[in-house]
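The complex appears here minus one protein chain, its other protein chains still in place.
Coming up: subunit A.
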Amino acid sequence: MSGAEPRCEIELFGVPRLLAGARSLPAAGGTLGELAADLGARCPALVGKVIDGETGWLLDGYTFVVDERFTRDSRCPLTPSSSVLLVSSVAGG
């Protein structure tokens, strides 16, 4: 998937932002699972810390927010207009 055309810009917060050294990264995928795998391929700094190197899916402790809804459903479909955030699933303080 890493060669696919970027479908959306993933906004990063907290640990993902610090690891990536960027506020957002482009990635492609028709589902969140594909998007996460592509993100890991594009940004190796996230692998092993945020994204599982074997499954390509999020490690425990992280979640996506798609169009303002929290989800860890790797089958969640995406559209070109989807807003996607990657953040710690540990909410609050």
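Here, contacts are C-beta pairs under 8 Å (C-beta built on N, C-alpha and C of every residue); 3 or more make two chains touch, one makes a residue touch a chain; residues count from 1.
As a convention for this text, contacts and distances are computed from a predicted model.
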Among "ABC transporter permease", "Glycosyl transferase", "U32 family peptidase" or "Tungsten-containing aldehyde:ferredoxin oxidoreductase", the UniProt name of the subunit that does not appear here: "Tungsten-containing aldehyde:ferredoxin oxidoreductase"
Full-complex contact with the absent chain, from A:30, A:44, A:61 or A:77: A:61
On subunit A, what residues meet the omitted chain? 11, 13-15, 17-18, 49, 59-63, 65, 68-73, 85, 87-93
